[in-house]
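What you see is the complex with one protein chain gone and the rest in place.
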Amino acid sequence: MIWLAAALVAFTLGAALAVLLFDNLLAAVAAASVVSLGVSLMFVMLQAPDVAMTEAAVGAGLSSLILALALRRLGLVNLDLKADGGDSDA
Amino acid sequence: MRSLATVLFLGGLVFLLAVLTETLSFGNPPMLVGDAIQRTAVNDVGAANLVTAVVLGYRGLDTLGELSILFAAATAGGLVLGAARAGSRQRPGGFILCAGADLLFPLLLVVGLYIVMHGHLTPGGGFQGGVVLAAAFFLPLLARPTETLSHTWLSVVEGMAGTAFIAIGMLALFRGEAFLAPLFDKGVFGELVSSGSLPLLYLAVGLKVGSELASLLSRLASDDEMTS
Partner (left out) sequence: MNTSIGLVFFVGAIGLTAIGIAGMVLSNHLFRMVLALAIAEAGANLLLILAGFRWDAVAPILSNSEVAQSMVDPVPQAMVLTAIVIGVGVQALALSLVIRVRQRYGTLDMQEARQRMQDDLDAAAGVTPSRSRQQPAGERLLPVPDATVETGGRHD
């Protein structure tokens, strides 16, 4: 049981550090939703299902959606897509 | 210089929190109020979900404060962002997105209303269900960006839901009890129609939160001259 808790805490703290250290802001938003997921799982372990549901819906769902929409509106989205019609070098 | 001050501040904050949590006996909280609520909630409120009994029955005024904070934040956000215009420069989503949004919309509506209406029996309630309802109304906007939500209807729903919450509270006041005291018959424990006015209050909360967040999301998703 303690190993599960320790793994969850390490996972969440790593994702929180990743939010501050990533350069690509879209990746930082994804890391923030991973933090919310980890915290929601910790709430389940602490016997708080109502709070876990709220954190999952609001933190991993709505908050990430609001952050990503604001990123798009700020024009800071960097999607490294290859041009259409280009395949990998063969 | 700023980094040094930050390191000192953070060291002090971590030390403060560590000392505070040291004095908490983890796993054995005194729980004076919690035990009393667990003993008397069935007779007072009649809800199976004790967190709902606390949120709407014992601490209903806090929920009213939370609704007003959410209202203020959504209104101020809408004011700062300006009017919502349709995303005219975006392509409509592909087949998967459109078909998925059309299929998911009724499913999300049903799940959201289920979570809202069963808030007093299982984990759930107005806020969680409200978020799912907001997602249900926002999803077609992602698939077809050229359409807009009708902000008039959303404001009407939000206003009426908030007024209904306060009206139910004042009904208790007119009966001679405290504001937002649980009303009506407690019913059979564990049934859907039980615990008096709590499902009605959560329905009002769910509709208010859902329409507010849907309106905020649609304003955020609309274009302005900065997006490419």
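For this structure, a couple of remarks:
Per-chain residue numbering starts at 1, and chain names A and B are given in the order in which the chains are listed.
Heads up, the rule we're going with is that a residue touches a chain if its C-beta (ideal position, glycine included) is under 8 Å from a C-beta of that chain, and two chains touch if they have at least 3 such contacts.
The structure presented is a predicted model; accordingly, all values stated were derived computationally and were not measured.
Of the chains displayed, those contacted by the omitted chain across the entire assembly are A, B.
When the full complex is taken into account, the listed residue touching the unshown chain is B:V51, out of B:V51, B:V132 or B:L198. Where chain A meets the omitted chain, the residues involved are 1-2, 5-6, 8-9, 12-13, 16-17, 19-20, 25, 28-29, 32, 35-36, 39, 42-43, 46-51, 54-55, 58-59, 62-63, 66-67, 70-71, 73-74, 76.
Mapped onto chain B, contacts with the missing chain fall at residues 2-3, 6, 9-10, 13-14, 17-18, 21, 24, 26-29, 31, 33-34, 37-38, 41-42, 48-51, 53-55, 59, 62-63, 66, 69-70, 72-74, 76-78, 80-81, 122-123, 125, 127, 189-190, 209, 216, 220, 224, 226.
Here is the rule we use: only the chains that are shown with their structure count from here on.
The touching residues of chain A, when paired with chain B in their complex, are 49-54, 57-58, 61-62, 65-66, 69-70, 72-75. The touching residues of chain B, when paired with chain A in their complex, are 49, 51-52, 123-125, 127-128, 131-132, 134-135, 138, 213, 216-217, 220-221, 223-224, 226-228.
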